[in-house]
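Every protein chain except one is present and positioned as in the full complex.
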Amino acid sequence: MDAKQLSDGLATRFPGKILGVDPLDGTLGRIRFDPAVATDLFRSLRDDYQFTHLTLVGATDWIDHREVFYVLWSDTDRLYLVLSANLPTDAPVIASSVPIWPSANAHEREAWDLVGVKFEGHPDLRRIFMPEGYAYHPLLRSFKIHEPEDLEVKVRSD
Amino acid sequence: MSGQAPEVPRPAVRPQTDASPAGDLPLAVIGQPGVPFVEIETLRAREFIPAAKEALSSLLKEQAQGKLIRPVFNWAGRNSLFPLHWGLACCAIEFAAAFGARWDAERFGVVPRSSPRQCDLLIVNGTVTWKVAHKLIALYEQMPEPKWAIAMGNCATGGGPFRTAYSVVPGVDKLIPVDVYIAGCPPRPENMLDGILRLEQLIKERGE
Amino acid sequence: MSSVTLYSVAYSIAAILLGGLAHLFPAPVHGWLISGDVVTALATVIFAAILLAASMLNTILLIWYERKLLGRFMDRRGAMHVGYAGLLQNFADGLKLFRKDTVRPGQADPLGFWLSPTAYMVTSLVIFGLLPISTGWNGGSLPLTLLLALVIFSFAPLFIFLGAWASNNKYSLIGGMRSAAQMIAYEVPILLAVVAVVVLAGSFDLNTIVLEQRNYWFWAPLFLALIVFLTGMLAEMERIPFDLPEAEAELVEGWNTEYGGMLFAFFMLADYLRALVGSILVVLLFLGGWTLPSYIPAALTSFPLAGIVWFMVKTYLVFGLFVWVRASLPRIRTDQLLRLGWMRMVPLALLSVILAALVVLARCLPLIGCVPSMGG
Partner (left out) sequence: MTHGLWNLRVRIEGEIIKDVEPEMGYLHRGIEKISEDRHYNEIITLMDRTCYVAGLAWEHLFIVAAEQALHVTPPERAEYIRVLSAELQRIASHLMWYSAFVQDLGLMTPFLYGMRDRDLILDLFQSYTGGRLTYEYMRVGGVRSDLPLGFTQRCRQVVDWLMDRFVEYDQLCLSSTIFHERCDGLGVLLEPEAVAYGVTGPMLRSAGSHRDLRKDRPYSVYDKLQFQVATASTADVTGRYLVRMEEMRQSVRIVRQCLDWLDDHPGPVMAEHLPRWLGAPYAPMGNESYLLKRNYPTGVGLSMMEEPHGEAGAYVVNDGGEHPYRVKFRSPVLINIWAAKRYLPGYRVADIPPIMGSVDVCVGECDR
């Protein structure tokens, strides 16, 4: 199976929703898709193309939009596939992949915690690394890191 | 010498003294079946008491100046530092290696304990994040006095390579009082042992 | 040295002291002071003090011995720098713990929190006082010393559980419950193993049991009982592989999690004191106590205090065995521990009782000739 074959197959299934294929070394390629068909696309990839293993879910903040990327592994073909979808900055929402790949649970929580992408249908979308009640999504480009100044620490012990 | 015949050889409890026993005082002769006889030459009690009084008062004076008992406890305290057995990050691996066969921190009486109640020493071995900060303070406060803290490695000293990060406490001395800082990222086990020995020196100098 | 007993030494010291003291006072007080009752009372106190000193010294030496031995098993050296070869290390530890604050958690029950370490310590000391280290070590021999020692030995789970409950900590409580279940479960096989020894010796008196072993030590006919007893003692001492009440990986420090300072020192000392008592019991019941086989040259057995020396050598060897086990086995799980206790150890102990009975029977068979038993 090569990238052309796969993207053609997917394009016939989801007409107009597969936005393009980029080459990426060491993988089958990077397929860009429309987030509207996320759940159906994931299910089709798992059931029809044997991508049984979701390796990685991550998100990038490109200032004008946010990108969610998925890395899949096909155990039969021994190949990686990268999926990516662009989400608008004002409403970064995409359907969760947890119902299809349980392994996405922690990854999606991490993406929500650090980049602020919401996954609809996630069973337990809470922060994972930062404490509950933290106000920011630190991996956004608008969040600047800086040398700490002299700070006065007040720690509430509970 | 009493009239009753001893059944066994006498134990050598007779004080070796040249002076004859005081004539006006009777010898104490006490006996009971099954127990060997002893005969006692009396102590010169009236001479003993003033000397004892003097010695006692000088001891009390020394004790009041903190010269008698306190050095003993100081010696004990500095030679038996029990660190808390908890690992934060990279330095925790070197902390563990220091208790391994090659460095063997137990040579100096350093034995890690898991419960903060039984510890004297909190070795902050790694990066402290804000999420864990109040737990660190709670652990430190659970330790009974007297207690000491060592900031091991650059992260605990000043944030280290993660100083600019949003989630890292830039130096654990913002949270708890620290006695000894150990540089290194991570410090080698020798450095950790050196830090502990320096803490011992510090305790000796402060006379705590 | 046969009739110089520890008590007589204590009595002599008391007599010297009181005799000296009596001169300072006028006649009626003087007379009262050198009367038998007062001297006996003081002698008892001194006797107890000697026992206390002996037990504490031995316990601390035992901790040092374990640390060094464990270090050698692990390719390292153990305590080295405090005193010669780290001999003073444990004194430093003890003094330090003595000075440290003792923090009682706010929610903890004060009475139980203070009482349990103290009671644990005291009961362990009492057992040490009961055991004969050598001929004439303790004042008189009660007819049921062994039984009394084991009864006091079995108080421990009560105090541990009390202390664990009183400190109001979930890890302590789980550790305390595990400890109580474990100790109670292993008391049965221990007692049965002791029954085998008693059947063979015909007495509950430890002196008699040792005397009975002058011809052969009991480990040979009662090997099964020895194994059961050693295993049970390991469980009673809560040492690896049976140290799950103190399993660090899941229960912090187990039932003494909340204890610090002197109370922790009490628990620690009492633990090692119990280990010492356990080793002493093994030596007394199975390894011939202070006696040595007759083929050992007399020069080695007739110097002053030879009995005590040989006894302590044996005790430390037995404790070294425990340390060896600790260095080489992982810990097992509660249910496995209890299953081992009830399903394996109890039948083995019963079997050893039957074996002991058969040995006694065989001694009395007319063919072999009835060897009269000394005890009973």
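Just a few scattered comments:
By letter and in written order, the chains are A, B and C; residue numbering begins at 1 in each of them.
FYI, a contact is a pair of C-beta atoms (placed from the backbone, for glycine too) under 8 Å apart; a residue touches a chain by one contact, two chains touch by 3 or more.
Here the structure is a predicted model, which is why all the values come from computation and not from measurement.
Here is the thing to keep in mind: the chain we left out touches A, B, C in the whole complex.
The residue from B:Leu68, B:Ala97, B:Ile137 or B:Leu197 that touches the chain not shown here is B:Ala97. The missing chain, though absent from the display, is touched by one residue of A:Gly9, A:Pro35 or A:Pro138; that residue is A:Pro138. Note that of A:Val21, A:Leu45 or A:Leu114, the residue touching the chain absent from this view is A:Leu114.
Against the chain not displayed here, chain C makes contact via residues 70, 73-76, 174, 240-241, 243-244, 247, 249-250, 326-336. Mapped onto chain B, the interface with the missing chain covers residues 86-90, 92-94, 96-97, 99-102, 126-127, 129, 131-132, 161-162, 164-168, 185-186, 188. One chain is missing from the display, and on chain A it is touched by residues 24-27, 30, 52-56, 58, 60-61, 69, 71, 75, 78-80, 82, 101-107, 110, 114, 127-131, 138-139, 143, 145.
Throughout what follows, only the chains that are shown with their structure count from here on.
One simple way to say how far apart two chains are is to compare their mean CA positions; for chain A and chain B this gives 57 Å. Centre-to-centre separation between chain B and chain C, using Cα means, comes to 26 Å. Inter-chain spacing, taken between the CA centroids of chain A and chain C, is 64 Å. Multi-chain contact residues of chain A (touching two or more other chains) are absent.
On the chain A side of its complex with chain B, the touching residues are 129-131, 136, 138, 143, 145-148, 151, 153, 155-158.
By the touch criterion given at the top, residues 130-131, 133-134, 137-138, 141, 159, 163-167, 169-170, 174-175 of chain B touch chain A in their complex. Interface residues of chain B facing chain C in the complex, by the touch rule stated above, are 7-8, 11, 13, 25, 28, 30, 32, 34-36, 38, 40, 42-43, 45, 72-73, 75-77, 79-80, 85, 100-101, 104, 106-109, 113-115, 117-118, 120, 142-146.
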